[in-house]
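Heads up: the structure comes next, in structure tokens.
Every protein chain except one is present and positioned as in the full complex.
This part shows chain A:
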Amino acid sequence: MQTSRTFLKRTRAGAVVKVVREHYLREDISCGAAACRRCTPCPAGPGRGLGLEAQPRGAASSLCPGPHYLLPDTNLLLHQIDILEDPVIKNVIVLQTVLQEVRNRSAPVYKRIRDVIQNPEKHFYSFTNEHHRETYIEQAQGETSNDRNDRAIRVAVKWYNEHLKKIEDEEKIQVIFLTNDRTNKEKALEEGITAYTCEEYIKSLIANPELVDRLACVSDEGKEIESGKIIFPEHIPLSKLQQGIKSGIYLQGTYRASRDNYLEATVWVHGDAEENKEIIIQGLKHLNRAVHEDIVAVELLAKDEWVAPSSIVLQDEGQNEDDIENEEEKENILKTSVNKDMLRPTGKVVGIIKRNWRPFCGMLSKSQIKEARRHLFTPADRRIPRIRIETRQADTLEGQRIIVAIDGWPRNSRYPNGHFVKNLGSAGDKETETEVLLLEHDVPHQPFSQAVLSFLPKMPWSITEQDMKYREDLRHLYVCSVDPPGCTDIDDALHCRELENGNIEVGVHIADVSHFIRPGNALDEESVKRGTTVYLCEKRIDMVPELLSSNLCSLRSNVDRLAFSCIWEMNPKAEILKTRFTKSIINSKASLTYAEAQMRIDSATMNDHITTSLRGLNKLAKILKKKRTDKGALTLSSPEVRFHMDSETHDPIDLQTKELKETNSMVEEFMLLANISVAQKIYDEFPEFALLRKHPAPPPSNYDILVKAAKSKNLEIKTDSAKALAESLDKAESPTFPYLNTLLRILTTRCMMQAVYFCSGMDNDFHHYGLASPIYTHFTSPIRRYADIIVHRLLAVAIGADSTYPELTDKHKLADMCKNLNYRHKMAQYAQRASVAFHTQLFFKNKGVVNEDAYILFVRKNAVVVLIPRYGLEGTVFFEEKDKPTPRLNYNSEVPSITVEDTTLCVFDKVKVNIILDASNIQHQKIRMVLVEPKILGNDVPADLSTEISSKSEPEKKKKKKLQK
């Protein structure tokens, strides 16, 4: 039977359109119940679950002891998806009406419920009630579409109950309607439908009391008023916000909470406005319940209320909710008098445009009150506020890493409300912590799906005639690879030989990953989603499946491999005479480590092909490097550490900073050259859609801290150009203080901007500041970076070795891809750092208390940040302690220095710190550093420790010098 659905719609242009859809009703739609013989059994197949069980054996409920199916309404599904995903909940009917509403309102929940329906274990059944002749209803006069949908759901429940009655079975199966909507429930009861709220039903489950924890607490409006006073101003409704943004009263931006100070945040305003790009928000009321990454609307405060970003480190320690007065006190700390020109645009959050809540990892801070059910949850990410959850299993969850989702943040609550989702495992456990840091940094780390793996080449794999067609056979060349020890994904190899005319031929051969990953298939999609391989301390999360990364694409020695080669003809002055790109076949003669390669170059006895070729490369690389530095390329420094792992326990037993050899820079030099050559080639060929990498010059103000710090050591750093900076850094040496130069370089690194991928058609500034190159891209690591795969494809098209495809030449798609890649790279970097930090903690846990030399990197108002060169470890030394009287602190932003009691600490001062793993609070295991030398009155260090202090008196001397000044 045909009917039509008519509805009115407003288009984006503002027109009102009447839309008419044909709608067909059927009588042969199965009810999905296995026991029903009246309906045709529902066809099983991919994308469908098994349907409802004949004898539903879900969790036993005291409310409805008989066999029953559940039928949730839309809101319930949206809010309580965590519960529905639990294996205990089975035999649920999901109506089409519900599914469509969910789809319109939340894409992630929709995806989750689709997954649940597909899971044969769960026995979820999606019933297409909108196309069933007896359950389809039309919107009645005076009924809103919401009411209509509610009615449609009730009609379906009623139909089900009647339909199931006809099954000839002793035990009648009941359909239970679950809704949290009070009026809907009342209406259902009136119509004779068994209806419960989610809470009622879950609480009635006899064997599963722990499920209650996972209930999202969506409190009724009425409930809020009774408890406590209102803390936060009301959020302005969305429609008003949008008008306000249009008229310019409010500004829309992304909210970014501060890591160091829970009472401060910045909002990055969207759009191209020059001024007020970055707005500071200070104080609990002004933050107004915004959570990190939310899209918010901000109102600017009057100029006389503007503040400067505070340099205070504040962590939310409060356990009690009623500490509002306390908070105000803390807020006042922020408002200490500051320099007039430090003031920045300041505003307050007036409303939320879009919440960006995700499930958060963290730990439970158990309430001090015994048998309390409400506890605070402390997320691992310090930018996320603590979340109040309700749980009865606090005892078991204590010390465990758990996942919690936020449900809402009422105006009278200091903290948002949430519910428990999942237990990851005990804190401090290596597996659990790795999982946490991967989750927290949004690193896709699930094993590759079958669909992805299906696109891998079949083993045993060999090079076919077909492959040879567009390739040059370079197997006769003496190609070798140089990599760090233990490297299994070798994506680059080199060769060098003298030509008859006296010139030198140098070749860089890169694994031809784009040969294996064809555009658009599942493998390609998964790789682009991952964007990069993530290297953790003892784990590698591959971007492409292992078969490719460690075998077929890896340019191992003595096997034939496909490569993409970039071959130059150079004269002995390292000037490029000719550049040529070709797909090729190579056979690497040796895979060396940096140390091995260095040894070959240095040892006079070795004169084989590989060694001579390495020497040639090394010679050229030195010239290239010199040229590059002359042009103003920066040599920066950031301390990198490597752990020596115990082979059995996999615990770190030693830390060491990475050592750089000549061969490191040799390989790097040729990779840079290849990247630049390829960048030029693809840009010439595709000026609109070349994927390039740029490194913008930092704004001059970024250097303030560096210039000030250098000045305190009587050194001048020029920052007007990269070249001037590089030169002044080279000159900044102190005979008495050899490490100073490294420290300055570390500081310089901190001043830099992030290098990013971009699409050449969408930007016009291509300059790479750090490398001092007008154009740059990534070509040399396609195994671990997706950007390189795209560059390979572009280059292959440019030289006619491969065919193009539509997405490759769509600059908007390319720009979107760049955005994702930049995000993934940043997250991978953060994950890497977090992994190092965790392993450092493990290391110090095993090592116990140690004293180490350190240098002050930054000075804050109430703390100093120090760097311990031996471990490449950075830490913050606080001068305020909870239960001790605060020492006199005097902060001088000009030098920058801080005077604690009578001791002045200045940037770059050498100090000695005491490193302890602060495991007293298992929630936040952290490395705590206490200043040992110079000694500060009142800052006690245990006596037995102070005896360990070495006799080096250098810091003492230094300090005196300063005092004389």
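A few notes on this one:
The working rule: a residue touches a chain if its C-beta (ideal position, glycine included) is under 8 Å from a C-beta of that chain, and two chains touch if they have at least 3 such contacts; residues count from 1.
Here, contacts and distances are computed from a predicted model.
The protein name that UniProt records for the chain not on display, among "L antigen family member 3", "Bola-like protein", "Exosome component 7" or "Thioredoxin domain-containing protein 17", is "Exosome component 7". Residue A:K240 is the one among A:H131, A:K187, A:K240 or A:K285 that touches the chain not shown. Which of A:T40, A:N104 or A:S145 touches the hidden chain is settled by the complete complex: it is A:S145. Listed by residue number, the positions of chain A touching the unshown chain are 4, 6-10, 14-16, 18-20, 139-146, 239-240, 243, 246-247, 249.
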